[in-house]
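Of the protein chains in this complex, all but one are displayed in their positions.
Labels run A, B and C following the written order; every chain starts at residue 1.
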Amino acid sequence: MAVFETKFFSESLLQDVTVSVILPLPTSSNMEFGDAIQYPGQKQKYQVIWLIPTGTADHSKNVRSSRIEEYAKIHQVAVITPNLHNSLGFNLPHGVEYFDFLTRELPTIMRSIYPISSRREDNFIGGASNGGFTGYMTALRNPHQYAAAFSIGSFLDIRKCRDNKHAKFWYEKVSASLFGENDQYYDPHVHDTKTLAEDLAASGKEQPKFYSVLGFEDPYYPEAVGPTKEISKILKDMTVIEEHGFHDWDFWDPQLRKVLEWLPLKRGFVE
Amino acid sequence: MAVFETKFFSESLLQDVTVSVILPLPTSSNMEFGDAIQYPGQKQKYQVIWLIPTGTADHSKNVRSSRIEEYAKIHQVAVITPNLHNSLGFNLPHGVEYFDFLTRELPTIMRSIYPISSRREDNFIGGASNGGFTGYMTALRNPHQYAAAFSIGSFLDIRKCRDNKHAKFWYEKVSASLFGENDQYYDPHVHDTKTLAEDLAASGKEQPKFYSVLGFEDPYYPEAVGPTKEISKILKDMTVIEEHGFHDWDFWDPQLRKVLEWLPLKRGFVE
Amino acid sequence: MAVFETKFFSESLLQDVTVSVILPLPTSSNMEFGDAIQYPGQKQKYQVIWLIPTGTADHSKNVRSSRIEEYAKIHQVAVITPNLHNSLGFNLPHGVEYFDFLTRELPTIMRSIYPISSRREDNFIGGASNGGFTGYMTALRNPHQYAAAFSIGSFLDIRKCRDNKHAKFWYEKVSASLFGENDQYYDPHVHDTKTLAEDLAASGKEQPKFYSVLGFEDPYYPEAVGPTKEISKILKDMTVIEEHGFHDWDFWDPQLRKVLEWLPLKRGFVE
Partner (left out) sequence: MAVFETKFFSESLLQDVTVSVILPLPTSSNMEFGDAIQYPGQKQKYQVIWLIPTGTADHSKNVRSSRIEEYAKIHQVAVITPNLHNSLGFNLPHGVEYFDFLTRELPTIMRSIYPISSRREDNFIGGASNGGFTGYMTALRNPHQYAAAFSIGSFLDIRKCRDNKHAKFWYEKVSASLFGENDQYYDPHVHDTKTLAEDLAASGKEQPKFYSVLGFEDPYYPEAVGPTKEISKILKDMTVIEEHGFHDWDFWDPQLRKVLEWLPLKRGFVE
């Protein structure tokens, strides 16, 4: 197993960025218990999960708050986490291009450096909390790029944050930078997952698989559950799971583990 | 919550070292859910756990493999993890002074920089696997310095590694650097926890509290369980728990959480 | 010497942030050549330079691109570098509060954790390129907080970027997020260093000392030199130096070294 903290310049963001990269390399467990994990050979590549941070979290928080490194090793998959700040992965009307960064520049740079697959069937995106929203939004807009998307404890309709007393302060602080101060840049065909789902369904394009899990005790559950179920009716293949759980890593960590079991991971090199 | 990767020069080790420091600082959860975590004021200090890495692991592995950062936040305790390489925390006969580093230089440096308590009652040491051995060995030799020590899935008698097919290769590789090629530097009053426990009992000094947990399915269980029980009979206050569990973080992570509940943590600043 | 990569949550920015902290701790040079650098004792604190990154650079770039760690050791001063992204250290009209972060939250947090002085006479701010603009802007607005500010190869009038073919693309990309799309949030009493200098002079408040250096071969020199000289006429104590040099660390690194010689550094602990 290996964790790489990777710093480079992003042209889309006009900023030096730091990205966390997990590769399932051999560990002491190979020697200790006979595990058979190997280094990639020529032309061997990893499947890859683009694991989006939760709202307000940075590139390192997933590694610190979950046990993703271990799960990634079991499934032999690379996991890459960028820092999206408060952008949700959108191109900002008066700022920089986070969507371009996340869907174009970052994959291109990572593939030029690391042995990761560029094929749709080997790329997956999602996360916990707001990271799940970004996963859905991205996969719905770029269905040719990701074979699956997932959310854990997420508002899929981000504007529902306005209606929730815990999420409100965050939404009010960042929404003008996302959508303009009078929402004048808000475009449901870009920003709203339900509309994006309808657009995708109407387009006849191949759809990614989707997966969402919600916790009954999550303070965001009341506003999150409705849109999740609506979207599941629009998409061809979307799993919705409800369980007991709060809005924290006590719930998200084991759920993330289950996501990796759900994803079509090959437990080996591809290409 | 905060993680600090701290690089400085160690005179005991004649080396630049990197140490991982977790401080339970406020997070977004303060704003989101009304948590009341605060920054330390003048003279406020943290209790501190010296969390030793597992064998072969570095300073960052505990943070990555467990959810210690979250548990430390709940209990308002600082967690510091150095890198001990393959020294087990001993002064090496033909090398550098890891025991001096761990028990003297590191605490002195950390206390000169970070707001952590130097009082015995606020200092605890232990870890999973070999980290637990080092915790016991250190607290037994320096009982004035630590109020408690703990081990999770550990050989307390490190020489039992020789008898275990999974641990043997490691022991054979490193034992000469620890004890000399003919064990000529092996001193039970320094290296053997049972002897150290007897010495401590005989000395009449105040004893730390001790805690050990073992997993039935741990391939090291057969060699680990005997010495653990023997030592528990010598020490005044030692808890031994046996449960189902393997030699991995699936077992160690929830056990580490329980250790923090067992430790006399005040969930607040001290001094 | 020591470098700390410190990750914590910022309430002003609603984001996990990473900050680089340099402390002038003892190195092998103490043993090798008898240097007398010491760890801070009780109540001993460091003077501190808030070293702002160049435009587009992150918290780590100053350490990587200059030899600041060495210069800080010679002068026994702490150096702290946050990441300001493309904010220039302003509170953003539709975003988060970088000025509050830089001048209030960050110093408060850093002082609660590290042994650094909070006295005006021990705090200095500046940087190369855009970092110098932010240093001036901050010290002019908060003259009670910093004893000196410095700039190396900087536009002190940030709007002059519009007139320079190399800087234009950057300015056009970020200005709407700083000042509004029609500059409707532009306020010279907040954003313009010349106006801020006039305001400070008119206020009769104690002024920090200022220092600027410009390179003749810097492609930004033609637009940068005028405003620098104008501001120097307004402020009580401002040094302006012009030398041969380009817009890169070949020029900035030795200049940064000279800045540390110019700053009123005591080469020892304070308070």
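One rule holds for everything that comes next: contacts are C-beta pairs under 8 Å (C-beta built on N, C-alpha and C of every residue); 3 or more make two chains touch, one makes a residue touch a chain.
A quick note: this is a predicted structure, and the numbers were derived from the prediction, not measured.
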Which residue of A:26, A:180, A:219 or A:254 touches the chain not shown here: A:26
Listed residues C:60, C:154 or C:175, member touching the removed chain: C:60
Option touching the unshown chain, where A:7, A:119, A:189 or A:205 are the choices: A:7
Touching the absent chain when the full complex is considered, from B:2, B:23, B:52 or B:92: B:92
Chain C residues touching the omitted chain (full complex): 3, 28, 31-33, 55-56, 60, 63-67, 69-70, 166-167, 169-170, 219, 247-250, 253
Chain not shown, touching residues in chain A: 1-9, 11, 14, 23, 25-28, 30-31, 39-41, 108-109, 112-115
Absent-chain interface as seen on chain B, which is shown: 7, 9, 14-18, 56-58, 60-61, 85-86, 92-96, 170, 173-174, 176-177, 180-181
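Everything below uses one rule, namely that only the chains that are shown with their structure count from here on.
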Rigid-body rotation angle, chain C and chain B, from Cα fit (steps of 5°): 180
Intercentroid distance (Cα basis), chain C paired with chain A, Å: 35
Multi-chain contact sites of chain C, meaning residues that touch two or more partners: 7, 9, 14
